[in-house]
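Every protein chain except one is present and positioned as in the full complex.
Presenting subunit A:
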Amino acid sequence: MKLLVPVKRVVDYNVKVRVRPDGTGVETANVKMSMNPFDEIAVEEAVRLKEKGVATEVVAVSIGPSQAQEQIRTALAMGADRGILVEAEGVVEPIAVAKILKAIVAKEGPQLVIMGKQAIDDDMNATGQMLAALLGWGQGTFANKVEIADGAANVTREVDGGVETVRLVLPAVVTTDLRLNEPRYASLPNIMKARKKPIETVKPADLGVDTTPRLKVIKVEEPPKRQAGVKVGSAAELVSKLRTEAKVI
């Protein structure tokens, strides 16, 4: 079966982001960008399913500026077979992304879409659920284990009190949690080979999707700063300060 893996280009997770002085957003010019960490886990899972012989082809798709090609190349170097870049400027909200992915699913016919549970920039945690809804498919969100057998996916999900397992009729959408796997590093020969793998480019309009945002950003600001604290010299001093000064114990 064919797998579709959406990947997002985001500010690298190690970067300490800065809010723009004019309050319109965070600074993204000249900032290191990478593949969203949860999406790396999704690519890894898809490639493992291919290595196990469960999947026959892995298609990586990214929606964003032309530079998002770099993230597709990373997915190809990890083992994806080919890429699709949906070129779009500005913010593309999860609802528009879900609609674009639905159109791509209609064209490609994957049996499983594996994607990250959330992007570390907008922290929405919504696109996978929305795609599943638009397709009328089952969803296995926050997955830490995925088993495919007999036309179904058994997905173990991380929930608040522990884990739970759901069985989804295929086709389905799975979103990855951190503990699903440890993504591989792309080797140099694979990075070279990935350069030759095909990437098709389309526009949202070609797919009939309007990407106008539904949420207007009024302002973006720094969170309130915490007051600088004090260093204490001993456990006794710490407990006494918590008792008498902070009065929290």
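In this text, a residue touches a chain if its C-beta (ideal position, glycine included) is under 8 Å from a C-beta of that chain, and two chains touch if they have at least 3 such contacts; residues count from 1.
Just so we're on the same page, contacts and distances are computed from a predicted model.
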Tell me the UniProt protein name of the chain this structure doesn't show, selecting from "Ring-1,2-phenylacetyl-CoA epoxidase subunit PaaB", "Electron transfer flavoprotein subunit alpha", "Na+/H+ antiporter subunit A" or "NADH-quinone oxidoreductase subunit H". "Electron transfer flavoprotein subunit alpha"
For the chain left off this view, which of A:Arg82, A:Arg179 or A:Lys193 is in contact with it? A:Arg179
Sole contact to the chain not displayed, among A:Ile95, A:Leu112, A:Val146 or A:Val209: A:Ile95
Sort through A:Ser34, A:Ser62 or A:Thr141 and give me the one touching the missing partner chain. A:Thr141
Residues in subunit A touching the chain absent from view: 11, 13, 16-17, 19, 26, 93-95, 98, 117-118, 120-134, 136-139, 141-142, 144, 154, 157-169, 172, 177-179, 213-223, 226-236, 238-242, 246, 248-249
